[in-house]
Structures are given as structure tokens and as C-alpha cells.
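Omission of a single protein chain aside, the complex is shown with its protein chains in their original locations.
Order of writing sets the chain letters: A, B and C. Residues in each chain are counted from 1.
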Amino acid sequence: MIIVLRPDATKEQIEHIVKKVESLGLKTMVSQGVERTIIGVIGKEDILQVQPLEIYPGVEKVMPVLAPYKLVSREFKPTDTIIEVKGVSIGSEKIVVMAGPCSIERYDLLLETARKVKSAGASILRGGAFKPRTSPYSFQGLGEEGLKYLKDVAEKVGMVTVTEIMDPRDLPLVERYADIIQIGARNMQNFNLLKEVGLSRKPVLLKRGMMSTIKELLMSAEYILSNGNFNVILCERGIRTFEESTRFTLDVSAVPVIKQLSHLPVIVDPSHAAGKWGLVPPLAQAAVAAGCDGLIVEVHPNPEEALSDGIQQLLPERFSEMMESLRKIAQAVGRKI
Amino acid sequence: MIIVLRPDATKEQIEHIVKKVESLGLKTMVSQGVERTIIGVIGKEDILQVQPLEIYPGVEKVMPVLAPYKLVSREFKPTDTIIEVKGVSIGSEKIVVMAGPCSIERYDLLLETARKVKSAGASILRGGAFKPRTSPYSFQGLGEEGLKYLKDVAEKVGMVTVTEIMDPRDLPLVERYADIIQIGARNMQNFNLLKEVGLSRKPVLLKRGMMSTIKELLMSAEYILSNGNFNVILCERGIRTFEESTRFTLDVSAVPVIKQLSHLPVIVDPSHAAGKWGLVPPLAQAAVAAGCDGLIVEVHPNPEEALSDGIQQLLPERFSEMMESLRKIAQAVGRKI
Amino acid sequence: MIIVLRPDATKEQIEHIVKKVESLGLKTMVSQGVERTIIGVIGKEDILQVQPLEIYPGVEKVMPVLAPYKLVSREFKPTDTIIEVKGVSIGSEKIVVMAGPCSIERYDLLLETARKVKSAGASILRGGAFKPRTSPYSFQGLGEEGLKYLKDVAEKVGMVTVTEIMDPRDLPLVERYADIIQIGARNMQNFNLLKEVGLSRKPVLLKRGMMSTIKELLMSAEYILSNGNFNVILCERGIRTFEESTRFTLDVSAVPVIKQLSHLPVIVDPSHAAGKWGLVPPLAQAAVAAGCDGLIVEVHPNPEEALSDGIQQLLPERFSEMMESLRKIAQAVGRKI
Partner (left out) sequence: MIIVLRPDATKEQIEHIVKKVESLGLKTMVSQGVERTIIGVIGKEDILQVQPLEIYPGVEKVMPVLAPYKLVSREFKPTDTIIEVKGVSIGSEKIVVMAGPCSIERYDLLLETARKVKSAGASILRGGAFKPRTSPYSFQGLGEEGLKYLKDVAEKVGMVTVTEIMDPRDLPLVERYADIIQIGARNMQNFNLLKEVGLSRKPVLLKRGMMSTIKELLMSAEYILSNGNFNVILCERGIRTFEESTRFTLDVSAVPVIKQLSHLPVIVDPSHAAGKWGLVPPLAQAAVAAGCDGLIVEVHPNPEEALSDGIQQLLPERFSEMMESLRKIAQAVGRKI
């Protein structure tokens, strides 16, 4: 931590700050520059991160030296984390593809979708039973019935499952049916939900909030790891910007940035970022080329009748074509799919 | 709803869309322009809002004519909603001021703060017992103990209380102790929590998410109203932008915009927007001048020792001074404080 | 400047950096912390600001201690700058109001507008002769003819004038007719234009870019001051965010923030921020309450027929009403209007 003093800071003010910092068991190093005096703090910086040093008289600004996260950082664990779920590895050489409908709507539709995405190369089946909808008047999901369909279809077809949880009270239910628990973008800072899934033994797919920095995403993952669950998959799904031609702006740079900062696997959701099915293949291609460990894609056999997000769901045939091109790109960057 | 067709839309595609729309009980009106054909839809537009018409072959874009919210709209209820809580009116001529510490930390500190903000003119005591913190290593709040302090102090001093809820499981607890239930910015789209407080009989203070549009804020309020609770206070607290000199950017325009669109009272939180106590008075002044119905301000008698948000909490004396200037501005715009 | 080293930085890397820094005539101070070693640099920091120290092997990040601007800073000049133009003071106790049509369209319309805004209390007449329009097919301004109208009307009515320049080649022309030269938001980083007006002896009204930080605004002003022209008025006119209910988001916090950082006067343009005339009065009120030194407002006697920005121009009668309420708010914050 570096404390930069105002040009008019008095000797008393400096002593007051030094005393405070040292009372916390840290050492200080005062350095008089030409235009500013600064106080360097030596010791465990996190002790200071909760101290409002900016308001001490004489302080101009405070600059942290270290990142605020620990367990998720590559400094804490230099090697890539690989998560194993029923024979599927996430974070390894093989890029993992999660696919399925936005919402679970009917058993037969889900089964049809699962068979098709599996044969195209997807290994994880996605589908929502609890749906976070902007409008209270939109379809809110089938709940437990949907979870049953998901589990049953996945077992029949031979896939691993991922589904979203929205409420900490639903954890036992979701754990009973799903293999991977998803925290949606709107709940990335629902800290009680994060703590709850931190106590679970199921892997967690944590989506970046549309309004959240990469640092905040890592801090939210830190909530899960610090509660004991190290199996966290991070997901970039588009951030909100001023651009209106896409639903969100896919921050493809987040992939290499997160890979530098953290050991956790990173996947990309091109469907929610684009908001239009026609843009899903180029964005998925970009994500693989940028080095992601996986994709999560919405696929629906009849998007015209979908109960949610029909606009962005791919037809199974288009998904198959996309998988073909992804296979070539994966190979071009030394990966498999 | 207006459906704009692509220049190359075929007769069959147009008929397919018309048939679909009419099968939902709506009427259509096809109008051939010079460069585009459009289909106007007559009838209850909300039936169509869940239909992914954009993906129908031949469709270029779909433009809704109506806003997606109802109960919160001024069209539904033209007169201002005034919320009464134990003798305090929110949404009336008198601008209501909520003040108190960020977190409830100690009984004596809270009591001292309450006495001071009350004597300066605040009528509602704020204080967090459950704290949404970006870092799992930060102070998370005193929980029920904090709620007890809040209720006890408020009764002693003669104030109404507001406190944040983060978990639907805590509703009975929070209802027992607090007069107004706050939904924080990070939970604005925690839809299960919204539904839960929609079933409560306590008024709800709903904060705008830092990256949520005004329309989304109104849709989240619609969740609460549509579940039966019409006592919702909206709160602008700063949005996330590229500007870094403040913690968030106070969207002061939100005040008159929301007053046009909705009948619900609108208050402003200058403390979280600014992120620095020195900016709180000018922002509070701007909010009152723009027509807000209230303010929620963080005040702490010893910010250097605060366990959260020390940087943005006002000293009680500064709060008193600010109230003086707000009183004059309120008068200038035909209000009281 | 603080240079934070990577945890794996070698002794040779540290020496390489130290040598480089000292070769520039600066002193270094290496401080070994628990988790990071840092190098503090003592001396003129601006020498280093052009050095890409981040790419030196072993460097994790570089943190500047000082702001990059000088002449515009309050540290350089602690007292408020007051700009005098033909008897009008900008930056003093009296809040200055600039008003007039978006574009200069016809002599009689301009004269009518000038008379009305003057009688309502405006002292500076605005009007564009060169218009920056998003579309090449929109009205581009009357050019020199418009400038003549502006000068002539202002002299007739007894007002000072401000008008926008878009091209460095037009400076002699604009200087001949106008009292204050405006740099529009889209040209805030048109550095050649900034240098050119820096050589002028006319005051410059510099508008903040819609996506520029306050720091960048101050750096653009620094271009003008460092070329010799110290009479710069800064203008907040709304920034681009994700919110769509207003044309831009008025960053009202910019007013107190700039007043802290700089000695230059700060005015606000509520018309372009709002993009709708109905929101102009509350935003103007907020701006005055937040401490601005002036306003620039679009007024048109017949907005239905305006050749540009008709939606956001106030009728003269509404402008007069607004001035009444602004007068009261100015008084409430210890100013005049």
C-alpha cells in the first residue's frame, strides 16, 4: 500500500497516519519526493484494505500494491485448475462445449436437443429450470419438474448437466439433480448465494455480471473458494456498454486477461453476448481463438416457439456446422474440441 | 408492436407472420412503404413481448410501442404515490431524509449518530446489519444483533428505520425489526428476493443497480407491485460509467425521468454515488434541486474507525451543515425538508 | 512514480530499471515488502510519464503519483480564474447564462431569441454557424453568414457571443465575429484545433467529450493553456452511458470534482445532456445547486421548425420560467444569476 500525501500535509498529520498504520502491526517507510511525500507500507496489505485511509487528514490518495483476491490468483496456484465432472474435464487441452435450450420447456424437446448437441460434440447439457426474467410476466421456468427432465435426459443420452440456481433455498434441490451449478450474471454479487454454493461439493459455473469488472468476478469467485469449494468455472458472457447493435458486448479480452490472473478455467457464452443467433458462430470462433477453455451455447430445435430467448438460440443444424468450424480453429491454436 | 420486414421478404413469409400473430388473438395491418413493408399489430402488446418474432424469416426488426411495465407506470396511476410509515410520509411535499451509518457497528455509536441526525432533521434511521461486500474478507455485518440495536435506538430516539435484506430467508427477521426493507443495488435483479418482499406488508426501498437502466429498475419494481406490495420507494444511487473520479456517476436525470414515467416516490443516495464524503453535499443539493422526494445519506461520528465505507460517510456536524443548505434549496423548488 | 515489481523479478532486472531511471536524472528508492518489491522514484515525474516502464522485464505495474496536468491545476493556481469578456465575468459569484438557438438559421429568429433570452437574464448569446452533424445529409450551418448575424444581433441587443469552431482554418473568421470560441464535445481531442485556439486571444469554451474522463478534459485544456491562452471555460454536457432515456447522462458530479482539481470556471449544458426540452429545467437546477459557474442553454422561438436539435430547445417563455427558479436556487447556494 502506498499512501500519497497532499502537498500541504503537516508533520502531525503524517505522524497520525504512521501511528495508525503501525498500530496494526505494519511497518512504514516515509519518502520525501520533490512534489509529494509518500508513505510506503510494508506487511500484509489486506489488513489495510478495510481501513478508510483516504479520509485521514493530509492524505491525497491511497494506492494498493496487491490484488485483493488470493485463492483464485495464479500467484496462489500457478498451474491451471482442471475440474473433473463424471469423466468430463474442464480446463484441459480439450475445449468443453455446453449446449441446450435456454429454458427447459418440454421433455421431448429437451431429449431431441440433447441427442443432437451430443452428436455434434457437446458433452454438457444446459437448460434452465429457474429463469431470471426481467419481467414478472415472462415464463419463470418449470422448477423441480424441469430439473427432473434435465437429469433424466442427460442420463439417457450420456451427458453431464449444468443448470442455474437463483435462490439459496433451492441448493439441496439443484444439487440433487444437476452436476454443475450455475450462478447467473445477475447473481454474481448475490453474496449469500455465493457463500451457499461455496459449501457445496458440486462444481460451480460463475458468470460475470454484465456490470462487473474482471476483478469483481474474481472477488466473487473468491467467496466460493474461501468457503471451501475450489471447483469454479468462470464465464464471460458480454458486458453492458453503449453499443446497441448487440445485446451485450462480448469482452473477448477477458479470456486471456483471466488466464493471466487466475488458475481457474474460463468459458465463454456467445449466445447471451450476441443476443442474436446469427452472431453466435463468429463470436464462438473468436472465443476459441482467444484461448477459452469452453463454450456454453443455447440451442433449440424450434426457436420460433421457445418460451425464452428465442432470438438467440441456434437450430441444431447450425450448431453442428458451427462445431465443425470450431474444431478447425481449436486445432489451429493447439487445442481439441 | 411494429414488425419491420426485410426488403426481400416474400409473400409467404409475410403470411406466416400474420398467421402467427392472429393465432394469438391479435389483429394485423400490413402497410407497404417505399422501401419497407411493415406489419402493425393491434391488440394487447404484452402477448407478443414473449414471442421471438425477430427470428421469423423475413423480419428485419421488431419495435414495441408500449413500455413493458404496467402497475408502476403513471399511465396506470396518474397521481403520486405517498407512502406512510409510522407518521413519516414519503413522496409528499416534504422531502424525507434517511441518515445513519453504513454498517451498524456498536450500540453507542448508533445511538449517538441517530440523535445527531434526528436533531439535524432526518426522520428515518439507516444502518446495515447484512452487508453486501465485494470481498469475502471484509466485515459482513452484525446480523440480528445489529437489527436489535437499530430497532432499539430508533424507538429511543423516535425515528423510523430502514435496513437492507440480502437473502429471502431473512425476511421474517428483517420484518420483525425494521420499518422499511431495502433491496440493495446488487440485488435489484435478484428476482426471488423481489417476489419475497412483494409478499411483505412493509414498504420497500428499491435501489437501482449500478448498471441497470431506468426501465429495468421499473421492471424490478413491477415484480414487487405485481406480488401485492404497492409501497415501493425507488432510489437512484449512481451508475457505473467510464469516469473514475467518483465511485459511481450520479444519474441526476433519473429523478425527473422516473417522476414522468412512474407514480412511485424517488429518492437519491449521494453517498454511494460519490464515494467520497466531500462530494456528498453538492450531490445532495443537486438531487433536491432536480426534484427528488428524499435522500439517504451515510453519517458516522468517527469515519476513521468505520468498519465499512469510511471514505464516504459524513461527520454529523457536516451533515447538519448540509441540511441547512438543503433546506434553502428545497424552499427554492417549492418543497420542505 | 511507484514501480511495483513482479514477485519473480530478478536482481538484474531491478538493476536494469534503476539504471534506466537514474540515467534520466531521477533518484530511486528500492523497498522490499513482504509480497512485493517496489521502486519509488524521486524527482520530476513527468520525465517518466513518456517512458514505457511497464514493459521492462520484472515490472508488474507502474503507478503515477502526480496528475499529468499542471497549468490547469489548482495546485498551480489556487485561486479561481475569472474570465472577463466585454463586461461579463465568468467564474465569479454571478452565474453566467449563455442562451440561444442550436443553429443560427435566420436573422429575425435570432434577433427575437436574443431579445427574449436577454430580457430573461442571459448575458451571452449562443448560436452555431458551423454544425457538427452525425449525418452528412443534415443541415451543416450557415457559415460566415451565420457569424455575421450573430455579431450583428449581439451588438444590437447588447450581448456577448459564443460560437463553435470545427476547423483550424476557420479561426481568423470566427475570431473576427465571436467573443468566445467554442470547442465542441466531438473535437475535445482534436489536438491541432486545441493548439490553434491556444494561440488565440479570445476566451475558449471547451466542452467535455461524451466519452472523455475529467482528467482527459483537463489535459485538453492544458493544450490550450500551454500554448498561451489561459482563458478557458470548461463545460460538462453529458457523457455516454448505457442509459437510454436521456440523450446523454449529465455527470453533475463533474462540477464539484473539477472545482477541486482546477482553477478554471465550469459551466453546464443541460440541453445536450437531456436531449429533451422537458428535462432541461430540472437539470439546470441541479447544475446550479451543485455549484456551476454558468449554463449554456438552447432556446428557439419555434422548435417545430428548427433545422437542428428541435427536440431539446426550450421556448423563450419556458426559458424565462426556468430563469426564475434558477435565481432562487442560486441564492440558496450563495450565488447570483
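Following the convention adopted for this analysis, a residue touches a chain if its C-beta (ideal position, glycine included) is under 8 Å from a C-beta of that chain, and two chains touch if they have at least 3 such contacts.
Every value quoted in this text rests on a predicted model; they were computed, and no experiment measured them.
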Selected from C:G25, C:P78 or C:P136 as touching the chain missing from the view: C:P136
In the complete assembly, which of A:I83, A:I181, A:I239 or A:M323 touches the absent chain? A:I239
In the whole complex, not just what's shown, which of C:K94, C:R115 or C:K276 touches the removed chain? C:K276
Among the options C:E75, C:E144, C:D167 or C:E321, the absent chain makes contact with C:D167
Residue among C:Q32, C:N192 or C:Q260 that touches the chain left out of view: C:N192
Sites on subunit B contacted by the missing partner chain, in the whole complex: 2, 4, 7, 29, 31-36, 38, 40, 42-45, 63, 65-66, 75, 211, 240-242
If the missing chain were put back, which residues of subunit A would it touch? 211, 213-215, 239, 241-246, 249-257, 260, 273-274, 278-279, 282-283, 285-291, 325, 328-329, 331-333
Touching residues (missing chain, whole complex) on subunit C: 20, 46, 49-52, 54-56, 68, 132-139, 166-169, 186-187, 189-192, 195, 209-212, 216, 219, 222-223, 226-227, 240, 276-277, 303-304, 306-311
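Methods note: only the chains that are shown with their structure count from here on.
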If you average the CA atoms of subunit A and of subunit C, how many Å lie between those two points? 38
Overlap residues in subunit C, where contacts from two or more other chains coincide: 211, 241-242
